[in-house]
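Supplied in structure tokens, the structure appears directly below.
Note that one protein chain of the assembly has been removed; the remaining protein chains are unaltered in position.
For clarity, chains are labelled A and B in written order, and residue numbers in each chain start from 1.
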Amino acid sequence: MKNAALFTAILAGMLTASTAMAGGTLSIRLVEASNSGSGGAAGLGDVIDVLKSNVPGYSQFTLIASGSKSLPADGSSIVVGKYQIMCKGNQKELSIEVSSGHKHLLSVTASLRDGIPVIFGGLPSDKGKHVLVFVAQ
Amino acid sequence: MKWPWNKIERELKREALVTMARDARAFWTDFDARARLRRQESPAPVKLPLIYGWSLATACATLLLVMTGVYMISGRGETGGSTINSFDIGVNYRAAIVTQGGDRQAAILWVMDMDAGAPQKETL
Partner (left out) sequence: MEAFAALFEPLRLQVFAIAVRTVGPTDAEDVVMETFLKAWKALPRFSRRSSLKTWLYRIAHNCSLDMIRARQRRHETAFPEDEDGRSALDNVADCNRPAPDMAAQQVEAAAEVRRVLDALPDALRATLLLRYADELRYADIAAATGTSIGTVMSRLFYGKRQLKKLLEANAS
């Protein structure tokens, strides 16, 4: 009886620990792509090369706002700049919805590798375009 | 003297450490000797009574199975880049491109002439 109780206690503790250890963090950054200003790439060191190579027609990238969510995401929303962003699921199958005000802009499902960004670009902004950068760690 | 940020940044880059680290061979030879010493100094493992040992072994085996499952579900350890599996744009737009960019294989969805006007459903 005592051994069964000990076994159950150890198992429960390890299962809880394993669940906690499975999570990660999703960072979300709102970037303005433009051709004006000094456009210092502060806060974008890990993605600036990808942005410069793959965002058509813009040479300057400025971090406007950022946020993060723990993974797996529970379907709640966060505000990043002027966008409401809802994320649900784990990084292998992550659903993302982007809205601005009451307007639903886009929904995406993506699979994220650690440290490798998923980027949504082309949202209109004053100086050029807004780009949303999602990175899971 | 004026100090625009790019000038300051140039000076900061000069502070990069290029010469102070020890030679790799010397470092790892030293490391090897110290690691061996630490192994000799670490205390002998405590032996659990057999009955607790079996409980712990079973719990560890179960944990290993659970963590393998979690690891597989979380997608870590797989090769390749991030991917966009599907998308749905809720407003008018001219065109959408999904690309895989850079040697790190970032996934990019670029929407052209996105209009924050009347909604139009378009789906991948």
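Assume contacts are C-beta pairs under 8 Å (C-beta built on N, C-alpha and C of every residue); 3 or more make two chains touch, one makes a residue touch a chain.
In this text the structure is predicted, and so the values were computed from the model without any measurement.
K.L.:
With the full complex in mind, choose from A:G37, A:G101 or A:G115 the residue touching the hidden chain.
P.N.:
Touches the omitted chain: A:G115.
K.L.:
Residue-wise, where is chain A in contact with the chain that is not depicted?
P.N.:
Output for chain A: 21-24, 27, 42-43, 45-46, 63, 66, 68, 114-115, 137.
K.L.:
If you put the missing chain back, which residues of chain B would it touch?
P.N.:
Those residues of chain B that touch the unshown chain are 1-3, 5, 7-9, 11-22, 24, 27-28, 30-32, 34-35, 38, 71, 76-77.
In the analysis below, only the chains that are shown with their structure count from here on.
K.L.:
As a quick test, compute the distance in whole Å between the mean CA positions of chain A and chain B.
P.N.:
Distance between chain centres, rounded to whole Å: 14 Å.
K.L.:
List the residues on chain B that touch chain A in their complex, please.
P.N.:
It comes out as residues 5, 51-52, 55-56, 58-60, 62-63, 66-67, 70-71, 73-76, 78, 80-91, 93, 96, 99, 101-102, 104-116, 119.
K.L.:
Spell out the residues on chain A that touch chain B in their complex, using ranges where they run on.
P.N.:
3, 6-7, 10-11, 14-15, 18-19, 21-22, 24, 38, 40, 47, 49-50, 53-56, 90-93, 100, 103-124
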